[in-house]
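Okay, here's the structure, questions in a sec.
Partial view: only certain chains, each at its native spot in the assembly.
Chain lettering (A and B) follows the sequence in which the chains are written, and residue indices restart at 1 in each chain.
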Amino acid sequence: MTGRPPELDALIAEYHPGLAMPRGFYTSQAIYDHDIVRVWNRNWLWAGHESQIPEAGDYVLLDYGSESIIIVRDRDGGVRAHLNICRHRGSRICTEAEGTARVFACPYHAWTFELTGELRAGRAMGPDFDPSRWGLFPVRVTLFQGLIFVCCDADTPALEPALAQLAPLTAPYGLDRLKVAHKASYPVPANWKLAVENYLECYHCGPAHQEYSRSHSLKSPKEMAELVGPLAARAAAAGLSSEMLDLTGAAAPTPFTGAYLRRYPLYPGYDTGSRDGAPLAPLLGDLKGYDGGATDMGIGPLNWFLVYSDHLVGYRFLPRDVQQTDIEVVWMVHADAEEGRDYDREALTWLWHVTSQDDERIIRHNQAGVNSAYFQPGPLSEMEGWVGDFYNFYLRMIGPDPEFRKAANG
Amino acid sequence: MTGRPPELDALIAEYHPGLAMPRGFYTSQAIYDHDIVRVWNRNWLWAGHESQIPEAGDYVLLDYGSESIIIVRDRDGGVRAHLNICRHRGSRICTEAEGTARVFACPYHAWTFELTGELRAGRAMGPDFDPSRWGLFPVRVTLFQGLIFVCCDADTPALEPALAQLAPLTAPYGLDRLKVAHKASYPVPANWKLAVENYLECYHCGPAHQEYSRSHSLKSPKEMAELVGPLAARAAAAGLSSEMLDLTGAAAPTPFTGAYLRRYPLYPGYDTGSRDGAPLAPLLGDLKGYDGGATDMGIGPLNWFLVYSDHLVGYRFLPRDVQQTDIEVVWMVHADAEEGRDYDREALTWLWHVTSQDDERIIRHNQAGVNSAYFQPGPLSEMEGWVGDFYNFYLRMIGPDPEFRKAANG
C-alpha cells in the first residue's frame, strides 16, 4: 500500500554485517511508513491474554502506527480480531482501549457489526445495498496457552509449528491460568528498532541497569556459566525442564515465525525479580518451588516475555511515529492471586518499572546520537548477537526480493 | 505557487462516485498544501459581519492555513481586505484577531500602510523608491446583507449572481441588523475535508447528536416530510417564504459560486434551537412570530449558516495543517439585543456547543480510522448526497484541466 522508499536500496547497500545499521533506517519517515507495512502488518503481534476478555463481547485493542485492531470474545467462546475501521467512511469503531460490546456500533453513523464482524442491514443504504460485502476486515488470531497473537496479513506463515515445539516447555508455567496485574507504558522519542535492539542485548545491563544487575546474571556471561549447572538441578525439583529451545535466526521455521526459550540463573539469594530476592506472588502453574531462575521467551520475532517462578512480564515496543515508540510492559500473575492478599502491586512492578525508566533514557540518547549527520555505525560486541539477528530479520522483511515470501513459506 | 502533488492523479483515478474518497486526500501534506492554493485561496470565504467593524479603522482577521487576511472599514465607510503581509520583508502586520488601526504600521520596521493598503513613504529606502509599487496585496470583498465574504483570487467568478437570487428569501431575517453574541473554536486533529463532510450530512445526527436530534427533524427524512406542510403555513404567518433555493451542484452558476436556502421544521414544541424549545433572543429582522422552523443556508461552497427565528449560527472549518482544523462557530442575534436583558449567552450557545463537541469527537475518530493503511472507502448512504456533491466540487477544484476556470466563467 505504501511505495518502496527511494532511499531504501542505498541504505541496505550501506549496511555491513557486524556493524550497527545506518542512520537513515532510524530517521526517515518513508522508511518508517514502509516498516509499518512490511514488518508490523505482516508479523504476529502479541495482543493480550484470554483472561482479559472472558465473556462474549469483551474486547481489547492493539494499536500501533496508524493501525488499530479489535480483539474480541465471540458468542461461541472463540477469540476473533477485526480491523478497527468502519467500512462506511472509515471511523474507528471502538474508541476505548478495552470494554464490552453487545455489537460493534460505529459511533459516527451507527453502522452496526456483529461480534463476528458481519454488518447488519445498513440504514438508508438503498435497495441494492449488500451488507455481506461490508463486514469488518478480519485479522488472524493464534492462541497459545492463553496468550493471544494477531496478524493482519493472510499470507504470513502460521505460528503453530513453532508453538508446537514450545508448548511442552512452557506447560509447567500454566500460562493459560494467568491474569494481568499491571500495565505500564513508557513513551520514548526514538525509532521502534532502537527500542527492540535495546531489549535484545544485555551488553548494556551492567552499565545501565544497576537494580537489574544485582539479581540477573545475564550481564556477565562468565558468571552465568558457573550458575547454570546448579540451576538445572533446582529447576528439575521445581518441575521445570532446563531444555533450551532456539528456533531463531537460521533455525526459525520461517523469518516470520520461530520461538525461543531459555531458563537462566538469578544470582544466589534471588527467588524472583524482586528488590530483596523474596517471592512476589503465588507460584505459577504447577511449579513446586522457586528454582532461582528466570526464563527468556520469544514468540515470533517481535514478542518477548520474561517468566519468573511467580510472575510473567511481557514486552511490546509499539511504533507511534518515526521517532516515537511506546515501551509497553505487562505484569501477569497466577489467575487466583488477589492483589493486597497475594501480591503487592508496587513490589511486583518495581524492578521492571525502574529498568524501563533506565531504558527510556538510554534509548532516547541513542536516537539523539544516531540523528547526527556524522553518525557512523560501529561494531557489535560479542554480547549483541541477537541485535545482529534482528538486523537480518529486518532486512529480509523490507528487502526487495519478490520471491521472498514464497520461499519463506516453501 | 505550489506544484501539483505527484500522487494526485493516481488518487483522483482511485476515486469512485458513490464511495468515500481515498485515504491520501486526508493524509498527504502535499495534497493539503495544494488544497490551500487551489481550494481555499480561490474561493469566497465568510470573514465576518459588518457590525464587527462599524468605525473607520476597525478590523478583523481571517486566518487559514498559512494565510491571514485583514478585513477593515475604510474612511469612506467601505469594507476592504488586504493580505496581512508586509511588502518589505513579509512580517504579519496585524497580530491581534481584531482591533482598530489608524493606519497599518508593521510591527517590525514600521512600514506604514493606509487603510486602503497604500504604502506611505518608506523610511531610509533611498531616492528611487516608489511607494506606489509596494502597497498591501488586495483581497476581493463581497457584502451580502451585512455578511462579509473575501476571496484572494482575481479570477474567481463573482458571488453576486447567486446572491441576487438569495436576497429576497433572506430579507425578512434582517441579516444586516445582526451582532455577534459569541464565538467559539473547536480544534480537531483531522483534515478540513472530514470536518466539511461531517457538516454536510445528517446521517450521523441520530447516532451522534442526542441533543440536536430532540429538536431538529433533519435526522429523519420521513418524519420531516410530515412536518413540512404545517411549517409552511406558520412560516407565512411569521412573514417568511417557504420557497427553497438550490443553486448547488449542477445548478450552481459556477463551481465557485452558488447558494442554498431551505426552511425545515423543528419538532413540535420547539420555537428555536434551545434546550427546552423556548425562545432564546428577540425575533430577527421583520419576523412576526416563531414558526417552529430553521433555515439551512449556504453561500458559496464553503460557508454555512443555520438561521433560527431568533438567532443565526455561522460555521467555518478552517484548515490549520494536514490533520488539524478549527471548527469555528459564531452566534449572532438581533443588533438591538442586549446580553443579560434580551438573551443569556450560555442558553443561546448550549445546543451548538454540545453538538460541536460531539462533532469534534466523531471527526477525530473518523480521521484516526482513515489513517489506517487498510482503510477502503465505503458507500455513501441516501442521506449523504451533499457529501458526494462536495467530492465533485473538490475534485473539480484540484483537477488538472487548464480550461476549467475559463469554462466555469464562460
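The rule is short, and it goes like this: a contact is a pair of C-beta atoms (placed from the backbone, for glycine too) under 8 Å apart; a residue touches a chain by one contact, two chains touch by 3 or more.
Being a predicted model, the structure only gives us computed values, none of them experimental.
Every protein chain here shares one sequence; 2 sit in place, and the complete assembly counts 3 copies in total.
One rule holds for everything that comes next: only the chains that are shown with their structure count from here on.
Note on chain placement: the centre of chain A and the centre of chain B lie 47 Å apart, centres being C-alpha means.
Chain contact summary for the complex, chain A toward chain B: residues 1-2, 36-37, 41, 66-68, 83-93, 95, 105-110, 122-126, 129, 134, 137, 152. Note for the complex: chain B touches chain A at residues 20, 23, 197, 203-204, 206-208, 221, 361-362, 365-366, 368-383.
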